[in-house]
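What you see is the complex with one protein chain gone and the rest in place.
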Amino acid sequence: MQTEATLETPVHRQRENRLRATLAKDRKAQFGVVVLGLFIVAAIVAPWIAPNDPNEMTLDMMNPISAAHPFGTDDLGRDLLSRIIFGTRISLFIGFSTVIIALIIGVTLGIAAGYYGGRLDFIIMRYIDLQWAFPNFIIAVYLVAVFGTGLFNIIAAISLAFIDDFARVTRSMTLSIREEQYVDAARTMGFSNIRIMFGHVLPNAMAPIIVQATVSVSYAILAEASLSFLGLGVDADTPTWGLILADGRGFISQAWWLGVFPGLAIMLVVLSINFIGDWLRDALDVRQAI
Amino acid sequence: MSKDNDEQINIESAWKDAHDFDPKDPLFGLTRDEMSGTDLSRRATLRLLAAGGALTFAHLIPGSGATRLAQAADAGGTLNCGWAGVGEIVTLDPAQINQVLQFQITSNVYSGLMHINADLVAQGDLAESWEVSDDGKIYTFKLREGVTFHNGDAFTADDVLYTFDRSKDPEQSIHSKVIANVANLEKLNDHEVRFTLNKPQASFLPKALERASGRAMTIVSKGGIEALGLAQYGLTPIGTGPFKVTEHQLGQGVVLEKFEDYFDSERPLLDKIIIKPIDGPEPLAAAIQAGDISYIGGNPVPAQLVERFQSNPDLTVDIKPAPGFQSVWINPWREYMQVSDFNKPVEELKKEKGFMVRLALAKALDRELFVKQALFGNGVPAYGTINPAMGYYYDEKIGESSEQAFDPDGAKALMASAGYPDGEGFPELELITTPSQKRYGLVLANIYKQVLGITVNVVPKEFSVGIEDFNKNDYDLRLGGSGGDYDPDDGLVDWMITDSKFNGPTRDKAKHPFGFFSEAEVDAVIAEESVTAEPEARKALVQKANAITSNKVACGFLYHPVDVQVYHNSVNFPDESRIPGLHDFDRVSIKT
Partner (left out) sequence: MGIYLIRRLFGAVLVMLAVATLVFFMLRIVPGDPIAAMLADAGGPEEVAILKQKMGLDQPLVVQYFKWISNMFQGDLGSSIYGSRQPVTQILLEALPRTMSLAFISFVIALVIGIPAGIISAMRRNTPTDTAVSMFAFLGLSMPDFWLGILLIIVFAANLQWLPAIGYVPMSEGLWAWFSHLILPSIAVGTAFSAIIARMIRSSLLEVLRADYMRTAASKGLPVKALMLNHAFPNAMIPVITVIGIAFALLISGAVVVENVFAIKGLGRVLINGILNRDYPVVQGAVLVVSAFFVFSNLLVDVLYGVIDPRIRLS
C-alpha cells in the first residue's frame, strides 16, 4: 500500500502543477476553457436563458434578426437562438458521452491486449486493425445504417467508431509500461492482474488517453453534424446543431442566419476543444501524432 | 381583317357551343363517333372542359398549327434542365420505372398507343384511330404507319405484342397489374391490333395505354433490348419518341438529342436536351439563377423556392393543380384507435371509441395552416383522392360536406368522448415521413399538439423502409400519398378498394383482414365507376365513392400538391404541352 501511494503521487502532483503552469501562459487554452465553460453552463441552464420554447412554431417563418429573435427564426417560425441554446445540450452530450463510452471500451480492450499479450492480444488487435481500415466517420455512417437513427443509436454508432483509437493508444502505452519496475514490483507483491492494470498501468498511460479523448470529443461533435446532414441523424424534433444546419440548408440563401449561427456554434466549441487538446498535449508531453 | 373577324366569330360560337349543355350530362347529344376516333372529339373535349370549369379562350383558338409554324423559326438549340430532388435517374426502362421523375423523361423518348394532353384527356399517340365495341370490352387500334425506332427498326403491331408480353410478366415488369384486365391482345395485320378486356374499363385509354404514367404499354424496342442488354437499355433506351438518349451516366445526367425520323416532321424543335439531377434546394436555386440550367423538372420544386423564383424577372413560374394527394394514414389496428369494421353507417361508427379517435385525428387537420406553414401556400386542402387537376371529376364542395372538415372543437370533443380529454391518457404516436417531408411531419405534430393535446413524434425513414412498415401495417401514422393520378382510378382503384395495391399488401392476413381501410359499398361503387364509360354517370359514382372514403376516414386527407413549372424566359413552352406532372419537350423551343 505504502509503495503504491508513493509511486503514484509524485506523477499526479507533477502533472497538475505543469497543467496549471502552462495554462497560465497559453492564451488559446484559456480561450478554450472559458468558451467551452460558457457552453457547458448554457447547456445546464438552457430553459432559463432561452428566450422561447425551442419547438414553438409560428407563422413568422424565416424572419431576420430582430430584438424578439436575436438570431432570427427558422423555416417553421421557431426562434433560432433558443434552438441553438438547447442544441448545446445535445451536441455536448453526444460529444462527451460517445467519447466516454469509446474510452471505457477502448481502454479496456487496449490494456487487456497489451498487458496479457498472446492470443488475447492477437484477437483484439485483429479486430482493431479491421476497424482501423475504415475512417471513424465511415464506420459511424455504416453503423447508423445498421442500427437506425435516434439519439441512442447515434451515440452507439459514434462510440463504436472511436474504440480503435483508444485501444491502440492504450495498448502501445501498456506495452512499454508493463516492463517498468513498479509493475514488476506490484506483480511480485501478489497484486491481482486487474489491480495492476487499472491501479498501476492505467494511471501512467493516462496522458495520451486524455489527449486522445479531448480530440475525439471534437470529432464526435463534427461526426454527429455530418450524420444529420446525410439524413442519418438524431430524431426529428431534437434540436442539435448538426440537425439545425441540415434542416436549414434548404433555406440558407433566403435566411443566411440558419446556416451561419449553428455552424458558428459548432466551430466555436470544436475550436475550444482543439485549443484545450493542444494545451494538454504540450502540458502532458504527449508526442504521438493523433 | 375579315379573317380575324371570322376567327372571332368562330371562337365565340365554339365557346357558346361548349357551354351549351345540360350540366348533369355534358356529353349529351354527342355521338359515339365523337367519343371514339382520333381523339375525343373537339366538341366532347371542350364540353368536358367547360363542365369542369377549365375551359378558356386559349383552348378555342383555331389552327394552333399556325402558331407552331411561326415557332418553327426558333428550331434548334440546347435546353439545359435540372431534375430536382434526385441524385440520379436510376432507370429509363418503363418496366422498372417507379418514380414520376423517371417517366417525365421517358415521355420524351418513347411513344405509347395513347398520350394524355394538357387537359388530361387521352389522345392517340402511336394509335392513329381506334374503335370501342358497344360492350366496352374490345378495342381495335389502327397504328400509325411509317414510324421507326431510334435504331432504325420499323414500328409494327409486333412491337405492341412484344411490349405487352414483356409487361404482363411480373418477372420482367413491375407494372403487370396495370394490364391485368386485358384478356387477349391480337395482331390483325402489321398496323392493326385488338385488345379484348375481361370487363369494361373506363380508364383503359388514359391509364393502361398512357405512354408516360402508364408504363405497361409504353412501346419498347425488342431489337434494342436484345442488342444492349437490360442494364444498358435502362440507361440508354430505344423508343419511337421525339428524342433519343445519346448519353446517360448515373448521377451525371441524361443527354437527349432530336430524333430526325420522328413520325411528326414538325417535332421536335430542340436539337438537344441535357438533364442533370440536382439534389437539394440550394444547388437547384443556384443552378437556375446562374443560368446553368433553364428548366426545372423532376420532383416538385421545393415550396420555399417558389416565391423566390416568382420574384426573379428572368424566370417564368406557372402553377397548376397537380394530379395527386397526400394523406395522414391512420393505422386502424392500433388498440387506442382501432376500427376493425367500416361497414356501418357513419353515425354508428361515431359511437365507437376507436373511430372517435380516428375521426378526431382527421378533423384536427388544420389544412389551411398546414399549407401555409409547410408548403408556403403551395397546395390545396384535400378531402379525398380525387384531385383538382382532374377538373371534371373533382368535387369542389367536398371541403364543406366532409366529416373530415377542419373542426378543432369537434375534434377535441371526440377525443374527450373517447376518454382522452385534452389528450390526457392518450399514448404518444409515431408519424412516419420520408426525410424530405420531415418538416411537413413537424408541422402536423405541432397541429396535433395544439388542437388535441397529443404528442406525435416524427420519424423520418427512407422511402424503402417506411413503405415496408406501411405495407405490413406496422405504423401509427404515416404521411404519404400518390402522384401522377390522371384518372379517378389512379386514386380510387390504387388506394381505396379492399384489395388495392397499397392496402396492407404484406400484412398478417390472419390478424388483419385489411390494411388501412375496407368498405363494401366503396368497393362496389368503385367497381361500377371503373367500368362506366359514360362520363356523367361515372362522375357521380366517383364522387360518391370519394365522399364515403372521406366521411369514413379511409385516411386523414391532407393536401393536393400544386405543379410548379419553372423555366427561363428564353424557353418557349406552349400551353398544349403543359401537362401537369410531365415535361414534354417535343413542342418546346428556345427563343432566339
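Should a chain be cited, it is by its letter among A and B, assigned in written order, with residues numbered from 1 in that chain.
Everything below uses one rule, namely that a contact is a pair of C-beta atoms (placed from the backbone, for glycine too) under 8 Å apart; a residue touches a chain by one contact, two chains touch by 3 or more.
All values derive from a computational prediction rather than experimental measurement.
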item	value
Options B:Ala287, B:Ile330 or B:Leu492, residue touching the unrepresented chain	B:Ala287
Among A:Val34, A:Ile104, A:Ala145 or A:Met189, the residue in touch with the chain that has been omitted	A:Ala145
Given B:Glu128, B:Glu468 or B:Asp575, the one touching the chain that is not displayed	B:Glu468
Sole residue of B:Glu171, B:Glu335, B:Glu400 or B:Glu428 that reaches the chain not shown, by the stated touch rule	B:Glu171
Contacts of subunit B with the absent chain, listed as residue ranges	87-88, 90-93, 96, 98-99, 170-171, 174-178, 230-231, 234-235, 249-253, 276-280, 282-283, 285-287, 289-290, 292, 462-465, 467-468, 471, 501, 505-506
Positions on subunit A where the hidden chain makes contact	28, 126, 129-130, 132-138, 141-142, 145-146, 148, 218, 222, 225-226, 229-232, 242, 245, 249, 252-253, 256, 259, 263, 266-268, 270-271, 274-275, 289
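Convention: only the chains that are shown with their structure count from here on.
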item	value
Touch list for subunit B against partner subunit A, complex	280-282, 285-286, 302, 304, 308, 369, 372-373, 376, 433, 435, 438-439, 441-443, 445-446, 457-460, 462
List of subunit A residues in touch with subunit B within their complex	55, 57, 59, 61-62, 75-77, 149, 231, 235-237, 247, 249-254
